[in-house]
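Excluded from the complex is one protein chain; the other protein chains are retained at their positions.
Letters are used for the chains, namely A and B, taken in the order the chains are written, and counting of residues starts over at 1 for each.
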Amino acid sequence: MALTEDRPSASAEIDIEERLHEAWAEPAGIAGFLTSVDHKRIGMRYIYTAFVFFFIGGIEALIMRTQLAGPNNHVLGPEQYDQLFTMHGITMIFLFNTPVLAGFGNYLLPLQLGTRDMAFPRLNAFSYWIFLLSGVFMYSSFLVGHAPDGGWFSYVPLTSRHFSPGVNLDFWGLGVMFVGISTTVGAVNFIVSAFKMRCPGMTVNRMPIFVWSMLAMAFMVIFAVPSVTLASALLESDRLFGTAFYSAAHGGSALLYQHLFWFWGHPEVYILFVPAMGMVSTIIPVFARRPLAGYLWVATSLIAIAFISFGVWVHHMFATGLPAMAMAFFAGVGLLIAVPSGVQFMSWIATMWRGRVRWTTPMLFCMGFAFIFLLGGITGVMVSVLPFDWQVHDSYFVVAHFHYVLNGAVVFPIFGALYYWLPKMTGRMLSERLGRLSFWTMAIGFNVSFFPMHILGFLGMPRRVYTYSSGLGWDGLNLLASIGGFLFGLGTALTLLNVVVSRFKGEPAGPNPWEADTLEWATTSPPPHYNFDRIPVVTSRHPLWDEPELAYAESGEVEATRAYGLTGALERQTPISTGLDAAPEQTMEIPRDTYLPLLVALGTAVIFLGLLAKAIAVGAVGVALAALALVRWAWRTEEDLR
Amino acid sequence: MTEPGARRARAALRLAGPAAGVVVLGACSRRAPSTLDPHGSAAARINGVWWLMLALAVAVFAVVGGLLLVGAFRRPRGEGDETAGGRDGPTDTTWILAGGVIIPTVILLVLAVDTVRTTRALRAAAHAGVEHVEVVGNDWWWEVRYPREGVLTANEVHIPLGRPIEIGLTTKDVIHSFWVPQLAGKLDTIPGQRNVLRFKATRTGTYRGECLQYCGLQHANMGFLVVVQSPADFATWAADNAQPPPTPSDPLVAEGEQVFTNQPCAGCHTIRGTSATGTRGPDLTHFGSRLAIGANAVPNTAANLGAWVSNSQDVKPGNLMPPIPLSGEELRAVVAYLEGQR
Partner (left out) sequence: MTAATSSAAVTTGAEPGVPGAPPGAGVRLQPAQRSARGHPTAWWGMVILILTEATLFGGLLSSYFFIRAINHTWPLGGIRAPDLHRISIFTGVLLGSSIPIFWAEAAIKRGNLRRLRVGLAVSWLMGAAFFVNQVLEYRSLGFGPRTNAYGSLFYAITGLHGAHVVIGLLISLVVQLKAGLGRLSAERHLTAQVFGLYWHFVDGVWVFVFASLYLSTHLH
């Protein structure tokens, strides 16, 4: 915190500290846990919860790899295997990758924007509770022995009531709608916060590149998630109410399901990939010690990817017999999307080229990411070549491809981000030695596991098979893939160990251990509840590099400028700005801790339980609870906004 | 690229390919249904596309990977503190434009052109001498019908060498996918529509096929075989299979027929010329001449057939055929009967 001419006296300073503490204090213990609307607590919660799901999904994978380590194995029967591969996909996409990135976004956006919380703090809490409850909802399927088993994309008619009469697929269909609420609502928060809560001087082209990536991601969510909501809602309608959307015998279409699902499904992988690229574009410049090369190119590429990603979904349907020339169009667009990714790649190379790289663990993960993404991107271009896809679609080649991009090119940046930002979150550094060990184990294990799968695809091995015959040349490669998988898992466990141990024994981080440039490093580690006692004023893209001591805004008498300085921090307020150049517009009261988001989320969960159990009374209770809590939530709106 | 030029390039790559393939793939079993070992026109064409892409991929990976490494380890001399300023130099823009936009676009254009040309070639319909086969996907087996020859069989597709083949693909239940890696790309069976796969086989032999769309419990064991025969052999096979089987003379075989038609077998299976007319399961006429049992789950031997009939759930758990409790005598008779159906 910078000094000004009017520095208060020592006793006045203590008084300010006390008043700040009082203004921002949350209840202790479980009450505070259940009612907090602090974006940092919510963000960290997202990350921890998502990592729990990551390890569960990882264990599911390792069990499958044990079954597949040899031909004709009897570790698992087909029923169990089918549930495992379905839940593995669901977990990794819906319950790990998507929320963990939202968690980092939640934690970092207000800090990087130089403000005190997100635009809708209670909505933020709500979106976390929905995520948690939807994950519990879907995993409770294991408790009743009926986990979804239709594959993570659950094609009809296999998943129709006729062919999947059990409740398994209802956990899927309802669960997908359930978790979609969290993603959508989170996206609303990201967009409005990025536009309305930037600090003075942070014009749109001075926003951190990570914010750009979260913005692009959020817009993709807004336009893509309704499609999967529809896909699963219509499926559930067919299953629970006997409608005929997907029934060919009644004029419906199984392909309609695929179109609806993949219209979301393809943007979804970019919803995951774009924030990961934003993280890499943040971390590499810090450790190369020079600004990101071609910031405008990179920002434009992120937006270009967001747009183009909506035009390629049919490549998931290349083998369904659609008209060839229509498919060729989608193949072309799929090739096109490699260009903005290539631009970002060159940017990273150029950034490092004239920089001097420091090899910290986050930087290692970024380099690992780069090579893995290079390969995954290349195979992505390959499968976009329509005739080639006709050979490798649904084979292990595609399994290899999407693990390279969704595991390697998303998970490696996430681990890098963990090593980079956890010190800010907890105030303690992670062990570099353990970090390096973890990285190399993960990198080697990853490639040993997934590279052979490309070859398995060429050798004709289908995906989603619980076993295979010997004598096809698949045995050795499968064994290798299984060994690699365990090695990769070990590598991730080393990071878990690192996180746990460093919590107690890690070196204190200080405000800016990496000598980074963005605003989150201008405050303490961990930051106080209010982030900044006075809102920083920026004059460049790299505030901490370009200004040895950051300028700060003072509170003015006018309503719109009250929240900028100490007054705002003392009264639990944060400024709202307007326009591309962040002019002061009004002041927002940050809501106090409240049970309402949790109550609305619980009501929503009860609604879904009612649908699952086909019990109208239960659903009605859920509706009532959610509605009442919502009314209470909105009741004081006018008083809250000044 | 001109057509002859492209062909020469592909031929060159094809020569380099197998050499690299042996190195890369190591000990690759001859029985692996490998896309890199094409015995059909479509698979061969796609294989050509693959080698082109591999060459480009290796080049891109080497160059970009090299740049990454050089960039990462490079220590620029005497440029002072890079963290100040933040302006892009002209080199940055050049890198990004050249390496990120121009070169990728060129490579992608090459691939785009190849995509369109190959797609059109593969989808082109022949007009003369086409052999039509209708294949229907079922959980978890394949019905195979020859409308012109009047043959109905299952899990085995015989085709004549060199003639254009058209396989009409439909499904009785869920989405399956018909794939013979060595002959052609795959094509799904979608409820309510008929898809057509076109290719030519270029070498005789028996090729392994798989179901490539997850279709439930026994998706892993929904294989089939494609037998490519000389046109003469194919004609013989078709004629033989179109005939109903002769009445059995051997007493064990005759008893087997009795067992078959009186037991639950007839409720699901058809054998032409008998009273067994069930259609829930595969047609078993001429079963003895087939190479495998249970959609290529196990080879067709008497022992395997006995095990399958008495409890197919042990071989293929979850498949739709229940265990059939037969006495030892009945089982031997039925096996003899079915194996005798050549």
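As a working rule, a contact is a pair of C-beta atoms (placed from the backbone, for glycine too) under 8 Å apart; a residue touches a chain by one contact, two chains touch by 3 or more.
Keep in mind that this is a model prediction, so the values were computed, not measured.
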Omitted-chain contact residue, chosen from A:Gly460, A:Pro584, A:Gly603 or A:Gly619: A:Pro584
Candidates A:Leu20, A:Ile93, A:Leu133 or A:Ala187 - the one touching the absent chain: A:Ala187
Missing-partner contacts on chain A, residue numbers: 2-5, 119-120, 123, 184, 187-189, 191-192, 195-196, 200-201, 203-206, 222-223, 225-227, 229-230, 234, 237-238, 241-245, 247, 250-253, 256, 259-260, 263, 534, 537, 539-541, 546-554, 556, 558-561, 564-565, 576-586, 588, 627, 631, 634-635, 637-639, 641
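One rule holds for everything that comes next: only the chains that are shown with their structure count from here on.
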Chain A-chain B separation of Cα centroids, rounded to whole Å: 37
Residues of chain B touching chain A in the complex: 24-29, 31-36, 43, 45-46, 49-50, 53, 57, 60-61, 64-65, 67-68, 70-76, 79, 81-86, 88-89, 91-93, 95-96, 98-101, 103-105, 108, 111-112, 114-116, 118-120, 122-123, 169, 173-175, 177, 179, 181, 184-188, 190-193, 195-196, 208, 210-220, 317-318
Interfacial residue positions of chain A with respect to chain B in the complex: 77-79, 82, 150-151, 155, 157-158, 163, 248-249, 253-255, 288-291, 293-295, 297, 319-321, 324-325, 327-328, 331-332, 335-336, 338-339, 342-350, 352-357, 367, 370-371, 374-375, 378-379, 381-382, 385-395, 455, 458-460, 462-468, 471-474, 476, 517, 540-542, 545-546
